[in-house]
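Read through the structure below, which is laid out as structure tokens, and then see the notes.
The excerpt is restricted to a subset of chains, each kept in its original location.
Letters A and B mark the chains in the order given here, with residues in each chain numbered from 1 onward.
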Amino acid sequence: MFFQFIDILGTIAFAISGALVAMNKRMDPFGVLIIAFVTAVGGGTLRDVMIGIEPVSWMRNMTFVYVIIGSATFAVILKNRINYLRKSLFLFDTIGIALYTVVGVETGLIAGLHPLICIALGTMTACFGGVIRDILCNEIPVIFRKEIYATACILGGLTYFLLLQFLDEKNYLFIIAGLVVIIVRLVAVRFKISLPSLYKKDETSKLD
Amino acid sequence: MFFQFIDILGTIAFAISGALVAMNKRMDPFGVLIIAFVTAVGGGTLRDVMIGIEPVSWMRNMTFVYVIIGSATFAVILKNRINYLRKSLFLFDTIGIALYTVVGVETGLIAGLHPLICIALGTMTACFGGVIRDILCNEIPVIFRKEIYATACILGGLTYFLLLQFLDEKNYLFIIAGLVVIIVRLVAVRFKISLPSLYKKDETSKLD
């Protein structure tokens, strides 16, 4: 119940983030809807297909389709009031990856998969929709910029399994793991933290 | 029977369109064959995988494989007679999306999915092969140019379900829905019709 609620909230966040990027590229109404749709269902579709949950989730539950159409319409109508697009995009995208990480991890658990696989599924669910969104809109995929992004999802997933040893109440686990994703990403972007480099400063590329 | 005939016609149209783009990029013979193949089966593969029809259609029926090899060979042999490549490409691509829209919608219906999902499946079946073709050949994907493209497929799918209320004979439905796709696209390109813009003229991008 609470789990599906998280899934729908994530869908709203990603649908809005997709619509924002598409509108910024000045796409026509159908283009905005298609990008909103792909952003919202991309990660979950990849996850479901790889696990073998078919037809994939959004095909069996029309709620997702209506929620995406509603969210995209909402973003289009309010676009002149969403003045700070870059900030809004960051906000909805961050909420989206937090919620979808939890959804992906839990879906893997329900399918009886190994914790490491579940964390990979959570990260994929969270990141893949945004990657497709950015590729289709010809932006540099958010996952390949210098920021902490997939790493936040991996840490959220790890938190989930660490706490699973101590906590029985799943709903708290969902909330805490999601908050870890959001906080890691917020702190990393705010303080420009990145992972330690593998390379010395004066080392030049050897392939080129 | 007639349904499979449409599927094969669509396969021919897309295999030729793929071969044309690949030859224009001066690919070697295997490259032309691979692009023809991917263009022809890409959309249907995505559709089948998401519904859970596996192994995907073209793996279970060798007709498709032989038809694609034949069509690509045909395109290679006749390439010097196909003088107006851009027009030929437009022609085969348009026939392809019309036929595949119908195939995708009907496949969704057979799987017992909701009409809106069927229209989405029709649009994906029609558009995805061409998108992969263009990405692999480093062309701007046809779906993201300013023309009406996916919109034509969506309208064809809507027509199908509107007429389904009144018509019993599926074969007529297939033909009418396919013609709607072709006519919408032809008229839109001929008269340079595009969807109404969401943006005011003097509005500039806020993200950049």
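Everything that follows uses one rule, which is that a contact is a pair of C-beta atoms (placed from the backbone, for glycine too) under 8 Å apart; a residue touches a chain by one contact, two chains touch by 3 or more.
Note that the coordinates shown come from a computational prediction; the quantities given were computed from them, not determined experimentally.
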Size of the entire homomeric complex in copies, 2 being in place: 3
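The rule is simple: only the chains that are shown with their structure count from here on.
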Copy-to-copy rotation for subunit A and subunit B - C-alpha atoms, rounded to a multiple of 5°: 120
Distance between the centres, which are taken as Cα means, of subunit B and subunit A, whole angstrom: 29
Mind pulling up the subunit A residues that touch subunit B in the complex? 21, 23-26, 28-32, 34, 37, 45, 49, 52, 54-56, 59, 62, 65, 76, 79, 83-86, 89, 136
Which stretch or stretches of subunit B touch subunit A in the complex? 49-52, 54, 111, 113-114, 116-117, 120, 144, 150-151, 154, 194-199, 205-208
